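To start, the structure under review is shown below, and the notes come after it.
Note that one protein chain is taken out, while the other chains of the complex remain in position.
So, chain A:
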Amino acid sequence: MAHSVRRDAPELPDFSLLKRLARDQLIYLLEQLPGKKDLFIEADLMSPLDRIANVTTLKEHEVDKLYKVEHKSIVSTSDQLCFLIRPRIQTVKWICDVVNADKAVGKFRRYKVIFCPQKFYACETLLEEQGIIGDVTTDEWSFYLLPLDDDIISLELPEFFRDNFLEGDQRWVRTAGSALHLLHSLYGPFSKVYGIGRCSKMAYESWREQVKEGEQRVRQADIGNVFLIDRDVDLVTPLCSQVVYEGLVDDIFRIKCGCVEFGPDVTSSDKSMKVMLNSQDKVFNEIRNEHFSQVFGFLSQKARNLQTAYDKRSGMDIKQMKTFVSEELKGLKKEHRLLSLHIGASESMMKKKTKQDFQEMLKTEHSLLEGFEIRECISFIEEHINRQASMVESMRLLCLLSLTENGLLPKDYRSLKAQYLQSYGVDHLLTFSNLKQLGLLVEQQPGETLTVMESRVGKLVNDKTAGKLTDAFSSLAKKSNFRALSRRLNLVPKSDEEYDLRVPRDMAYIFSGAYIPLSCKLIEQVLERDGWTGLEEVTRMINGHEFAVTGSNGSDPRGRSDAQRIILVMFLGGCTYSEISALRFLGKEKGYKFVVVTTAITNSARVLESMLDNHA
């Protein structure tokens, strides 16, 4: 298959427009508060803001001092304060405190709160209750979409995952719909929309409503097809250790908004360095999708080439040397710098991973995915817990065990939970409760007993209560069905075959040939079949809410065939760099180009940390 790589993939549309629009709107909003003002920025809005504007832009619009929102009393002397925040109750409460503290000492200021990407009624109600509407004016900065790279757009809403899937709060559904609407009006009209998951379906509906309410300008579509997928359709993939370069960098150093901070151990100097990781970095661009085992070879080859290029200097005459210096040297030096950076990063990752028995960890993960030697896996996890090794990693393995095995045996669940609480603190009771609620870590329920009990109870009580009980039961019975899905979709290649990571034959290469990510496999299958036909059993096991709809311009003869091969994949609840790599691979094989839109870039640590509740 690797030989049939199609080279005719279409060009991606230019998403930098999104940045410009966001910047223009921000400027417009800042001008709504004329005169000098101090700007308070929510911590997690700072990096996104950095990507679209800089301090000069802000200063040009009379922003005097910049502060980070820290939920402490403020020191500003300005008589105008502007707050650029996410619509969070905690932050609004803090603003209320600031305003009321000013009022108490008779200090008069003007305040403006800009909610990004939208306001919530709950926040406004709070302002009203605190009696400060009027002192405070509010606005919205509809900054939904931040392009992180040529083919990655992020909503930068990591809380989407917890809010939607754990708390069951649909506050971001319309946001997702609006983001889709924006993309539709700029790069659409879309002709086909596929999707799976409850939230996807709702986001689709919200988008459809907004299309209906708005106007549509007739334009040539840049993006033809859309695929929406809920993160909880596939929770296994984000919990696997990433071994593709970009994913590994994210797991170890945490890429934030497309930027990573490399410490002194990487830069081999005494300073840390912030580096943008995207397709502009030529070295990175060539290794980002590679399995880590291939990266060293590539980098050393690259280093040799560089040496050769430098060596050309000897034997040059003055004129040649002049051309060399003016034309090539700068490029070479840049490449040199990047190369040494990525070599440093690779070394540092190598060291860290060998220290924590990474091999054994991967072996356990692969066994879990394959359903092989589960007892050994459990002892490995147990010992990991007993040794008080990384709290999040222990949790990750437990969740993988539960997801792949359809829950833990009650005896194992109890024993592992007890040991976990002993090792990491009893307050993780709260974490376990969350994990159970979300279905990440559950006890096995004997299925038959359940149905019998359900029907018996059903007869005894009235309809309303019965409905409630059914809900409760169905959430108990919420199964991941991973094993059956894996067989059905051939997610785990046969282990007796050698897998050559140099010449990947399928998307499994992103997990060392051990597992094809379910999310990406679904996308592949649906695009291949142009819908869900033939996948009925699969969707039933996922409990899917799947859909495939064609807009009436789907049959539009003007529709460019190129646009039809550009597919926007929207992950509701986050996606990992590994999945993006897998989709890039799939695109190359089939002649598609994927644009990944995600509520946030995620990985196992982020997913699990969002489940923690054991801090004040």
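Here, contacts are C-beta pairs under 8 Å (C-beta built on N, C-alpha and C of every residue); 3 or more make two chains touch, one makes a residue touch a chain; residues count from 1.
By our rule, contacts and distances are computed from a predicted model.
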Original post:
If you look up the hidden chain in UniProt, what protein name do you find among "Spermatogenesis-defective protein 39 homolog", "Cytochrome c oxidase subunit 6C", "BBSome complex member BBS1" or "TAF1C polymerase"?
Top reply: "Spermatogenesis-defective protein 39 homolog"
Subject >> Absent-chain contact - pick from A:Q80, A:S178, A:S402 or A:S581 >> reply: A:S178
Original post:
Which of these touches the unseen chain: A:L148, A:V211, A:M361 or A:I566?
Top reply: A:V211
Original post:
What residues on chain A make contact with the chain left out of this view?
Top reply: 21, 24-25, 28, 32, 88-90, 117-122, 125-126, 139-140, 142, 163, 167-174, 178, 181-182, 185-186, 189, 193, 198, 201-202, 204-206, 208, 210-218, 382-383, 386-388, 414, 417-419, 421-427, 429-430, 433, 464, 467-468, 471, 545, 547, 549, 551-553, 556, 613-616
